[in-house]
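Excluded from the complex is one protein chain; the other protein chains are retained at their positions.
Labels A, B and C are assigned to the chains in the order they are written; within every chain, residues are numbered from 1.
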């Protein structure tokens, strides 16, 4: 048997990569930005795709959307929720992470007047998507919705906060109609809590605007083999089984069966 | 129901105490000294008794002999063996430990020409015993046996090392006869690996010298209720069940059934 | 946590004729025979204690090693070392009475006759409650085998019921094909309650240094890692029975306890948790009371009733 590393080189591998932490800091309340060195992941990732990280001695890896890339590194934005993300906060520059990816399918990249919406930490793939569309000079506008002001380097065209610490105070629904009209939106891309995504999808459908949504779910394998994250999606009149981790996490809004 | 703390005060409690780490450092190869603040344990401990520490999220506490006391603190000497002791090495001054004790029975304190023998980290209760006998001006000599030179503040009358980095090179058995004669030993107290304790006990018995040995064992409760550490001891011609944690860890040498 | 409701709350519970001050009991084999833990806690703070398993004749138990910690738990192979019912009556019973400890005697036999004899002795000595251990793993004769076959189990419990008039609790384990059949048999035979689960059959293997052969400990697994098995077991038997259930298996905090109430337990036992925190049962008694005050439950039944509403019922497989 040959050296495994050598074998790895001769096929397109999704990892596991043992990748160095370049930066890990709290950028906003309970939200951290983690920058990790990995040419493979940086170069192969599309907005909406995710990576899975081995955290502490937990059995299951934790999935996070790619939030931006450079030549040979990529960013994650994570919110501290439980054991895994708590453990992530202790990573220091130079530490090695065990990571696989990019996984799943990303957003469609199209020449349409796009409206990109990120709610809470759902902003992560939207940040990345903004970079990609900008680089390709494709037309888009962005909305960031947060509980309180979100302190990030990125500027959103519309920054909505519930507590009014940004220009727009209130909820997404208070402004959506107006923004869609203002921007002559042709397609909406959204990542955030299910109720927000459902609301936007249904509203957009009523206006005949296409949507793509980035779903979350509890993953076990994260690779499409265990059926742990399987949901039903609408294909015409029929319901089909789809795996969020493999067939998604990005789905056409109208295909999703909201619960 | 009253406040639990209040209730604790009105009975002699063995803990759990939430006690502050005063010092924790590697004093010799892989052996650490841990100093913990606790008036209760410091004032109630006898040489040979032990405390049990909650380490990380391990189910079972880890037992360690009290290695010395002052007014309101006590010392442990621990050798890094596995998960629990590895975790102990990370304790810093000011950290709080969850500790119970003192547990079990200690060595007899008698006015006899005593020979105190500690092998390896078995030196811990011997160190404490030396202090106590000195304070009471009772006659004793001490032997420390180690693989390589053991760097501790304490001076042993005989410091034996396998690699000869101390005055006496070799094994305990190379010197025991001579030392017993030299010191006119009337009683031997020993803590160390079973083979060493068995050897000394049997040799001493042949000379009609009494012995007390401090046994180790795998503990679950450490309080005498689970029978996890039960062994057979000789009481005259009969065999009786005894619990190392509760009836020991110190036993008369001649009572022990060596395996 | 501030106490919002200053009134006292009623944490008491009844298991057959046995009255418990609160639903927290220490489990057999982990708390000794009597007042062994008085240096660590107030024994009267909890509902009661279950004694170490007691047999007709004293037992020597298994050779060393008897204990092995594993990930999230503990494998033990004590082999029911105990002083026997006679010594218990003579030496331990007086201590229990003097100290006013609410206790349940855990009994084990090698034959139906032995169970019956021990139970009779308990009856003669006016013991209020016994727990029949029908589930200790890996015994060639007795105990577990009786707990596997519903017919012989039914007869056994019936016989004991005839001679013992106090609270009769039957302790079951999860190493059975049909938990519900076993539980129904116990109920039909007239037991006052079921306690579950006992330790789970398990083995720790230690490969020798030179890879020639191995050492092992076969015994019962307890502690945190059996909690999901215990919750499942209790939920399953609860569906088919209506006598009280005393739940246990890895309980180590208030939330664990609430989970056991939710799936069907009326009281709980703390086993391995006492090894980790010797005063765990006392702490939980205190926390339960405080929790009930803060959340406005005047009595335990109200809390249990509230917890027991299922809002999602599905039957999984893989």
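Here, contacts are C-beta pairs under 8 Å (C-beta built on N, C-alpha and C of every residue); 3 or more make two chains touch, one makes a residue touch a chain.
Treat the numbers as computed from the prediction; the structure is a model and nothing was measured.
S.K.: One chain isn't displayed here. Which of the visible ones does it touch?
M.R.: Touch partners of the hidden chain, whole complex considered, are A, C.
S.K.: Have a look at C:21, C:161 or C:201 and name the one touching the chain we're not showing.
M.R.: Result: among the candidates, C:201 touches the missing chain.
S.K.: Which candidate, C:13, C:225, C:241 or C:269, sits in contact with the chain we can't see?
M.R.: Residue touching the chain left out of view: C:225.
S.K.: Of the listed residues A:15, A:144 or A:192, which contacts the missing chain in the full complex?
M.R.: A:15
S.K.: If you put the missing chain back, which residues of chain C would it touch?
M.R.: Residues 29, 53, 62-63, 66, 70-73, 75-80, 136-140, 143-144, 148-149, 174-178, 199-205, 207-208, 211-221, 224-225, 227-229, 231-233, 235, 255, 258-259, 262-263, 295, 303, 306-312, 314-318 of chain C touch the chain that is not shown.
S.K.: For review purposes, identify every residue of chain A that touches the missing chain, sorted by number.
M.R.: Where chain A meets the chain not shown: residues 1, 4, 7, 11-16, 54, 58-61, 98, 100, 217-231, 241, 259.
Here, only the chains that are shown with their structure count from here on.
S.K.: Quick one: do these chains touch in a line, a ring, a star, all-to-all (complete), or other?
M.R.: Other.
S.K.: Comparing centres built from CA atoms, which chain ends up most distant from chain B?
M.R.: For chain B, the chain whose C-alpha mean is farthest off is A.
S.K.: For chain A and chain B, what's the span in angstrom between their mean Cα positions?
M.R.: 57
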